[in-house]
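A single protein chain has been omitted; all remaining protein chains appear in their positions.
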Amino acid sequence: MSDAEQTPTTGPDRTQAGDGKFGDYGGRYVPEALMPALRELEDAYERYVLNNQDGFWDEFRERIDDFGGRPTPLQYAENLSARYDTNVYLKREDLLHGGAHKLNNALGQVLLAKYMGKERIIAETGAGQHGTATAMAAAHLDMPCEIYMGERDITRQRPNVFRMKINGADVVPVTTGRGTLKEAISETMRDWATTVETSHYVIGSIVGPHPFPTMVRDFHALISEEIRSQIQRETGDLPDAVLACAGGGSNTMGTFHHFVDDPGVELYAVEAGGSSLAVDEEEGVAPNSASLSTGTEGVLHGARTKLLQDGEGQIVESHSVSSGLDYAGVGPELAHLVDEDRVTPVNVDDDAALEGFHRLSQREGIIPALETAHAFGYLEEHHDEVGETVVVNVSGRGDKDLAAALEETEERDLANAPEMSTFAGGL
Amino acid sequence: MSDAEQTPTTGPDRTQAGDGKFGDYGGRYVPEALMPALRELEDAYERYVLNNQDGFWDEFRERIDDFGGRPTPLQYAENLSARYDTNVYLKREDLLHGGAHKLNNALGQVLLAKYMGKERIIAETGAGQHGTATAMAAAHLDMPCEIYMGERDITRQRPNVFRMKINGADVVPVTTGRGTLKEAISETMRDWATTVETSHYVIGSIVGPHPFPTMVRDFHALISEEIRSQIQRETGDLPDAVLACAGGGSNTMGTFHHFVDDPGVELYAVEAGGSSLAVDEEEGVAPNSASLSTGTEGVLHGARTKLLQDGEGQIVESHSVSSGLDYAGVGPELAHLVDEDRVTPVNVDDDAALEGFHRLSQREGIIPALETAHAFGYLEEHHDEVGETVVVNVSGRGDKDLAAALEETEERDLANAPEMSTFAGGL
Amino acid sequence: MSRLRDAVDGGSAFVPYLAVGDPSYDESLRYVESLAAGGADAIELGLPFSEPIAEGPTIQEAIVRALDAGMTPERFFEFVEDLDVDVPLVCMTYYNLLYQYGELDDGEQRPRPFVERAAEAGLSGFVVPDLPAEEAAPLRAACDEFDMDLVSIVAPTTEDERLERLVDVSSGYLYVQARLGVTGTDVEAADRTAESLDRLAAYDVPKAVGFGIDSGEKAADVIEAGADGIIVGSALVDIVAEGHEQDRDTEAVADDIRSLASELKSGARRGHERRVPRAEGQ
Partner (left out) sequence: MSRLRDAVDGGSAFVPYLAVGDPSYDESLRYVESLAAGGADAIELGLPFSEPIAEGPTIQEAIVRALDAGMTPERFFEFVEDLDVDVPLVCMTYYNLLYQYGELDDGEQRPRPFVERAAEAGLSGFVVPDLPAEEAAPLRAACDEFDMDLVSIVAPTTEDERLERLVDVSSGYLYVQARLGVTGTDVEAADRTAESLDRLAAYDVPKAVGFGIDSGEKAADVIEAGADGIIVGSALVDIVAEGHEQDRDTEAVADDIRSLASELKSGARRGHERRVPRAEGQ
């Protein structure tokens, strides 16, 4: 029991699950075989998550506090504040168990699966962040767990694979296609389509068919619920701006949710600009992951949303220096809020993100995830446009990224990289 | 501002700094040149830490909460509790910023150095845990920082070296002797002896000359202060036993401090039994780090304490599968509490520690540091002797240990290791 | 009038599937024509999409081969036009490709441009596994306009109250999934088939059963259990894959395809004969 218990657990807005539509976005574009599972999940979501049946939400709150380490602090960033002459506050999701915001959702869903009487957890993972969070949650709740992961990703992310395995999860290599996240998603859908009656598929961001985008957002909305009361306690007021990096958008919507109805709070979703914002149609590659900034409407992985596609509707391969942002789609709710001008989509390129990584490490003693670093890249470039008080979500810690950060830093001529010659040849 | 602020910050027992003696242990066995610096430090410790002059302690509490993530949760470990038919509570120091309890002390000392008007931080590190915590604290407080580290340790601990460097610290390779922790300590003492007037030496455990053992313990005593109120809130009572792993003993004394005067609470310091408890006099090696269990009285690194030495008083090389416990000495206060029969020194060998590592990972979804894993190795073997409620300090997370855990697991035939063949050849 | 309904309504229809452009445009043309030669009553032509979430590994790999060989929606329509077969053709693909195709005229709604082009190329209908009935209205409207069918998939898990909606929105035939899971041949084909068909008996629409059928015997069993037709994909794609991997002669592969097609078709007939006497005996 952390001292968090003294904070009232208000829970998500106990309204409706909604119909899964955010304007025209969202929906449930999935094979018929999965429909009943989604309806069952929607029902469970309404009963347990929204209406706290059998004390689900209370149990979730207690577990995410005691096992996960909530509430996470909102820290005044002295050195950045001085640098920018702006009050910069950091929401420290990097301190959550597992090292990123991911656990909020993974724990919520695994617990929900338990309430639903499911016997088995499946999930897919690309870089391994969602996979490790799910494996931890499954171990904590004593649920068998299988994680699908592309064969190529498995070789690139061995430490995360190892973490999942020692947490007792089975990591199932996916050998079809190019052996990356896309194929792992297909394979997990396939497993789920075969085993829906006993398995729950833990989707890792606010993407996929209804009710996933809404439900995943509710689990992560603890972030903005806490920020709201923390910043008010500290400054007596709401912030002028809130920044969060956006891949699928789970930490983004988690950070924004409780501010959406406050028009005075600007919301910035910082995407990965990669090496360029253009799409190479010939190669089927977009060297970025900026689907909010540059994507077009389409249907991917069960939802209508903004995505990176070529002129014919084939999904292109996205790219980012941060593997956790490297996804061609984005949550439908976020796509909608961008269309409504409520959320401002912005992006910074790989170089700016790496400089953000080094800046936060050197000046604040916090090594951020490369995903998170994008938000700090944006802050550096636009600090004079964000008002007097800005909250940045530190969505994860960078320990998982040390090797990548080294390699990418060595290849570039960054303004603020430390001397790295000792590390020639990798970590 | 985390919600921790609602917890009253009682601070250390505001009594006296004491004379640095714990029975016959402790003292100040250092070159004369350092004496004035130690007296200056003792004076600063009394004024700022014990008497909160200029609001030092308040500032420390606010920073360790907001930057560090205190209070850390006390979590009921459901699965282990069921396994042992005993209420097992986990104190989650692994969730502290940096991934171990180390930051409590590093942040406290760097802040104190600032209050003292020092301009430069120096520290030594073996495995890199104390070095990374110090580098983070120094970046946070905008202090130049140099970390001495043996050349051999630098090659063995590259990720930690990288972390220190990206936090802006200078890592100074120590090439004398065997290039490990001992030489790094000598080198840092040497630097300090030359630069005492402007530098502060941040010692990383409750070892060294007075006032370090007392002061480092006070910074870490937040751990037991929190446990005490958390467990009382949860169970209405004190625990029957408290377990913590012991290397130098900083997390141990931090975990025990507020229970020392409660005779009903058994305190177990779990040392690294390594591969054997014997000392090989011929080779000058003790294949363990069990100085409380097997060591003899002597003088090392500025204090009289229990230590691992040969019959002539030469310090032997210690060994443990966990580099953070791998030290031939132990804090004088702990040595004294053992002599007084207040603390029970116990130990488990490398195999039991590795099994503890896998057990906590698999059953609770928490990958512990290999240091921490020793406490769980002990709990497994002696769970029927620890009473009905036991608190175990999870002093750190295991992310830093993945490569070592893999290698050591592959070499052994452990009862509970996951299948590891995918990882042949390392991470 | 529905060409698909007519094609499947005979009681022993054989509806094979191949991914178009696998492993190349020309080879694929030959293979699809062999299906017709082997007795197909209608053919499902897979238009490759980069994220085929409803496919098993066999068809997923076929789609990757076809994409790598340059298949696009436009090439797909040319393919249909180049084909020399006289059975109705169904386009099987994912909704995003329908949705993105072509330019919209004033007041026009997606996916009308795709449907218009498909009709022009000579296709008779669509199967879109990721398009739920709830979102099917615009496609349905365009199908009506161009006299095309929209085939719905019914799963073993589909609840009864949902069946009505699926039947409502669809035309031509119902694609009845024999078992849970995705396309593939690893599980006993007649699983739950009888049960599923029972639930559908009330609906006056032909039912073609797919998933897992890979031999004449299985085909016979499924038809005997009450299906109006069988849908076979992975077993045929396997022949294409193996031919490609072993670099076999196109004609030899086409022969094998035709011969499996014939086996499946006669299995279906056999099943029909087995059922009809029994039906008469009741």
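By written order: A, B and C. Residues from 1 in each chain.
Heads up, the rule we're going with is that contacts are C-beta pairs under 8 Å (C-beta built on N, C-alpha and C of every residue); 3 or more make two chains touch, one makes a residue touch a chain.
Note that the structure is a prediction, hence the values are computed from the model and not measured.
Asker: For the chain that does not appear here, which of the shown chains does it touch in the whole complex?
Answerer: In the entire complex, chains touched by the missing one are B.
Asker: Quick one: which of B:V49, B:I154 or B:V196 touches the chain that's been left out?
Answerer: Touches the omitted chain: B:V196.
Asker: So which of B:A221, B:I315, B:L354 or B:A369 would be touching the chain we can't see?
Answerer: Per the contact definition at the top, the residue touching the missing chain is B:I315.
Asker: On chain B, what residues meet the omitted chain?
Answerer: Residues of chain B in touch with the missing chain: 27-33, 35-37, 39, 176-177, 182-183, 185-186, 189-190, 193-197, 284, 298-302, 309, 311-315.
As a convention for this text, only the chains that are shown with their structure count from here on.
Asker: What kind of graph do the touching chains make: line, ring, star, complete, other?
Answerer: Line.
Asker: Work out the mean Cα position per chain and let me know which chain is farthest from chain A.
Answerer: Relative to chain A, the chain whose C-alpha centre sits farthest away is C.
Asker: Measure off the straight-line distance from the CA centroid of chain A to the CA centroid of chain C, and report it in whole Å.
Answerer: Here the centre of chain C sits 37 Å away from the centre of chain A.
Asker: With centres defined as the mean C-alpha position, give me the chain B-chain C separation in Å.
Answerer: 66
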